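Structure provided below as structure tokens; questions to follow.
With one protein chain held back, the other chains of the complex are shown just where they sit.
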Amino acid sequence: MVSPVLLIVIPLGLAFCVPLIGMVSKRFARFVPVVACLFNLVVSVQLLPAVLSKPIVVDLGGFGAPFSINLFVGPVGILFSLLIALAGFVVSLYALAYIDKGPTTRYHTLYLLLLVGATGVVLTGDVFNLFVFFEILCISSYVLVAYRGDKDGVESAVKYLIQGALGSALLLTGIGLLYGLFGTLNMAHIAVQAGSADPIPLFVAMALIVVGLGVEAAIFPLNAWLPDAHSSAPSSISAILSGIAIEVGLYAVVRMVFTVFGASSMLSFLMFLGVLTLLVGELCAFAQSNIKRMLAYSSIGQIGLIIFAIAIATSGSITGGFFQLVSHTLSKALLFLAAGYMIYRSGSMDISSLEGMGKRMPLTAFAFAVGAFSLVGLPPFAGFPSKLLIIRGALADGGALLALLVGLVLLGTVIEGAYFFRVIQTVFFKKGDGETARCEAPAIALVSMFVLVALIIVIGVYPSLIIGVLNSAASELLVRADYIGRVLG
Amino acid sequence: MRSIAIIILLAIVAVGIGVALMAIPFGVAKTQVGDHYTESGIGDTGASNIVTSVVVGYRAFDTLGEITILFVAAMGLGAVLAGGRKLGQRRDVEPASLILRTGCRFLFPLLLLFGAYIFIHGHLTPGGGFQGGAVIASAFLLVYLSCPGRRVSKVWSQTTESLGALTFVVLGLVGLTVGGHYYLSSFMPHGVVNELFSAGIIPVIYVAIGLKVGSDLTGIIDGMMEETI
Amino acid sequence: MSFLQDYVYYIGAFGLVLIGLFIILSRRNLIKVIIGLSILDTGINLFLISVGYISKGTAPIFSKPGLVAEDMVDPVPQALVLTSIVIGVAVLALALALAMRLHKLHGTLDLRKIGELKW
Amino acid sequence: MIIFVSLLVLIMLVAAIAALIFRDLLSAVIASCLVSLLASILFLFLQAPDVAMAEASIGAALITAVFVIAIRRTDRYEE
Partner (left out) sequence: MSLELLMVVALGGSLLTYVLGRVSSRLRNGFAVLVSLALVAMVASLYGKALHVSYYEDFLGMSLVLRVSGLSWLFAMTASTLGCLSVVFSLSYMKGKERTSFYYSMLLLVNAAMLGVVLSGDLLSLFIFWEIMSWSTFLLISYNGGPALAAGMKYFVMSFVGSLAMLAGLLTVYGSFGTLEFGGVAAGMLSASPGYILAIFVLFGVAFGTKNAIWPFHAWLPPAHSEAPSPFSAILSGILIKMGVYGFLLIIFVLVGLRNFMALGADGLPLHTVLSIVGAITILFPTFMAIMQNDAKKLLAWSTVAQAGYIILGISFGTSLSVAGGVFHFVNHAVFKALLFMVVGTVEYRTKGVRDLDSLGGLIKKMPLTFAVALIGVCGLIGVPLTNGFVSKWLIYKTLILERSPFLALVALFGTWGTILYSYKFLHNIFLGQLPEKYKDLERAPMTMRLPMTVLSIVVVLFGVLPGIPLSVINSIDTSFGLKPLNVTLWGLASDTGALNTINILAAVFAGLLIVWLVLKSGGRKVSVDQADNYAAGAAIPKDKYQYSVGFYAPLTRMVAPYLKDFMDSFYMRLAGWVGGLGSGIRRIYTGYVGDYAMYIVLFLAALIFVQLTWSPW
């Protein structure tokens, strides 16, 4: 069996190779991320059955559990790494055609490193190691946001960087407090001791860590960087930021709250926060006229929904949360990719400039529509089972408070439906003035979009394909003792 | 008004952290992991500098991530500044005074040597790849300051960067296949403690790191200097 | 005196952290904010190192015979801080590069005036 | 000893506040460089020579150089 560490190391090594290859041939360097993501995809799929039967703990260096850094490859980790590899693969295909200007070799290197950082965050079992990989993820996304070097891009990158650096600083302070309290950095080792620790210092450490990670996870009110960054980045990067980066941040928050701290008392607060994030995101998106900003705010809303679902902390709702995460990654990536070429062709990010795109680029517009339908949660697309699972999980509890929150969530969904369908109307049914010539996106970009379309429909119709992974992921989060036992032996 | 609000907020945060610090008394050993490192660090890795054995041994994976971050920063700096640069157009700054130039020419090899010394002896004395790399970068900084026209070859610095990082990755992979089947396991003989050629893969990695960090930081300075406004 | 003995490093460390935060929150100039980040980083590093300190400990290096492992200060925070310093320099360098680009594009570093992306 | 350390900490904090106050960015950078240098001395007192070296060479020297370059390319004074 292959070692899961290859999921991180091989793409990392390839990323280091990209500049060297780029010196020889720039055209060739473009394909390295594709190869790396494909490799990760294959390895993740290969690891999947083994991981589902028993999580793999990888000891890096071979010094024994709390002493060396370890990777914990459980269902959650493998789910995320699959998702990262998949989204990364699709987006790197898209970027082959889309990224045609500027320092392309650097783009592909940084893109690959971003994915490595994300994979590292989700697989690691060590708090500080998580911080390190988190920084890889963040720093490469700062750069990629500014990749175009235009006014908006640099401005939003600077803002993103300041907020991200502030978050990282808080995170590091929190890790320092944790180390001071427990004298260890291994998640499982901390988790064992967390129960018996002094509650106040533990809470302060947790607050620092959750706030620090929450900046990347775009929890309200820490998400002010997101609309700027997602809207000014190149669309391929927006897709990855929206589809992967914030989800990974969310993963980190969830892992900390659930596994490391076991803070079940925080969950109801997180639930409220999730609903608040959802409503703020959807309301702001509703008032947007810039398509990418709208999509960015919608990501905030979706993250809120995922937080809400996971914070309910029943097996059903966490499964729903993870399902929503999967469907959000696929759909939002698709939306950004499709919007990317529509913006590229029309030359403006204003929604009204997309009029008539349904005729000028029908396939791209179709892909956009599928993404929007799925995100709104309409059958038979992937967003439907996830919404179903979340609401089923929330209502199964039967509490009046949860029912109220579900009502608010549904309200948010209605708002989301309204603004997405407004865009669909604009794209398909408004007669654009002037240009009517066909200008379809290039073939390779269409291939990448239609891979996502196919996945969205297949998952929407056969949710049982992934439900097994999601269920074990939910139980991994819920059963802390398993995690601890597996790592510490 | 704003300042007052900020002060109030920071005061709350300070109180919170202060309360938390009550549980972390200063100067008292509280660690379980650190004790193990100091006690068996030499046995496990063969480095007499325990910090080095932690950085490149126990927590080598962190270090791999760390050099990646530096790589990202150097790469990204180039990407960010590339947008504003027109090739072949450099500022013609009058060269620095003769004294400065001569002094730099004299100091430059010495600094390089010093940096190399630091990272080669990382497992024995304080210092290591990062410190050594920084010293090397400051050597280049001196050159840049004294002779603004001179530049390090992009190809070479890029190659050093990539190869240094690749060495790290590949060494880890070798460890995965031969030594104990752990990624980054110390598969080379530890040798005699406190000798230069000891501590298994640590010196090798530190040399790679030193070169890589040196060229990374040089690249960063280079990028900043080269930016034409 | 014993108060100083116990807390002076913590005070120094969190003093830096708070001053750094204050700079980030209150200053409008981007370079100043980046200076704030650098001070914040330094403060956190100092805090991490003081967490690992053991009274009357020695540096964790077996440089001469007669050193005992029990007396050594904790090496882990030192390793972490090494990493953190390098991360800090990476972020700061990137931030400064972005600041230079920003200045070129917007003609100012006043963050209040750089607010085209909003709402 | 502790008095000396306290003095260093005091100077360090004063330098940090100076960095906060100075309108001249170059002076502010020098002040923050001083902060780093003093921190690296404190690292030495805390028995962390490795870190002290790193902080001195990277935190104090290189970062300051990068700051100075950046300030030369942009505005020197805070508005």
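A, B, C and D label the chains in the order they appear, each numbered from 1.
We adopt the following convention: contacts are C-beta pairs under 8 Å (C-beta built on N, C-alpha and C of every residue); 3 or more make two chains touch, one makes a residue touch a chain.
Bear in mind that the values here come from a model prediction, so they are computed numbers and not experimental data.
Asker: Relative to the complete complex, which of the depicted chains are touched by the chain excluded from display?
Answerer: By the stated touch criterion, the chain not on view contacts A, B, C.
Asker: Kindly state which of the options A:286, A:344 or A:450 is in contact with the chain not pictured.
Answerer: Touching the chain that is not displayed is residue A:286.
Asker: For the chain left out of this view, which of A:395, A:451 or A:478 touches it?
Answerer: Only one of A:395, A:451 or A:478 touches the chain omitted from view, namely A:395.
Asker: Please pick, from A:203, A:308 or A:368, the residue that touches the omitted chain in the full complex.
Answerer: A:203
Asker: So that we can see where the missing chain sits, which residues of subunit B does it touch?
Answerer: These residues touch the chain not displayed: 5-6, 9-10, 12-13, 15-16, 19.
Asker: Hey, which subunit C residues sit against the chain that's not shown?
Answerer: Looking at subunit C, the ones touching the missing chain are residues 21, 24-28, 33, 111-112, 114-119.
Asker: Spell out the interface residues on subunit A facing the chain that's missing from view.
Answerer: Those residues of subunit A that touch the unshown chain are 158-159, 162-163, 166-167, 170, 199-200, 203-204, 207-208, 210-211, 214-215, 221-222, 224-225, 227, 263, 265-266, 269, 280, 283-288, 297, 359, 373, 376, 378-380, 384-385, 387-389, 391-392, 395-396, 398, 406-407, 410, 413-415, 417-418, 421-422, 425, 428-431, 463-464, 467.
We take it that only the chains that are shown with their structure count from here on.
Asker: Between B-D and C-D, which chain pair is linked by more C-beta pairs in contact?
Answerer: If we tally the C-beta pairs in contact for B-D and C-D, the bigger total goes to C-D.
Asker: State, to the nearest whole Å, the distance from the C-alpha centre of subunit C to the C-alpha centre of subunit D.
Answerer: 10
Asker: Once you find the CA centre of subunit A and the CA centre of subunit B, what distance in Å lies between them?
Answerer: 30
Asker: Which parts of subunit A, given as residue numbers and ranges, touch two or more other chains?
Answerer: Answer for subunit A, listing residues that touch two or more other chains: 128, 132, 135, 139, 142-143, 146, 149-150, 154, 157, 173, 179-180, 183, 185.
Asker: Identify all positions of subunit B at which a residue touches two or more other chains, and write them in rising order.
Answerer: In subunit B, residues 17, 21, 24, 30-31, 33-34, 37, 49, 51, 59, 62, 65-66, 69, 72-73, 76, 80, 83-84, 126, 128, 130, 217, 220, 224, 227, 229 touch at least two other chains, as defined above.
Asker: Could you pull out which subunit A residues touch subunit C in their complex?
Answerer: Touching subunit C: residues 128, 132, 135, 139, 142-143, 146, 149-152, 154-159, 161-162, 165-166, 168-169, 172-173, 175-176, 179-180, 183, 185, 227-228, 231-232, 284, 287 of subunit A.
Asker: For a test of understanding, state which residues of subunit B touch subunit A in their complex under the given definition.
Answerer: Against subunit A, subunit B makes touches at 16-17, 19-24, 30-34, 36-37, 44, 57-62, 64-66, 68-69, 71-73, 75-76, 78-80, 82-84, 155, 158-159, 161-163, 165-166, 169-170, 172-173, 176, 180-186.
Asker: Please name which positions on subunit D make contact with subunit B in the complex.
Answerer: Contacts found on subunit D: 48-54, 57-58, 61-62, 65-66, 69-70, 73.
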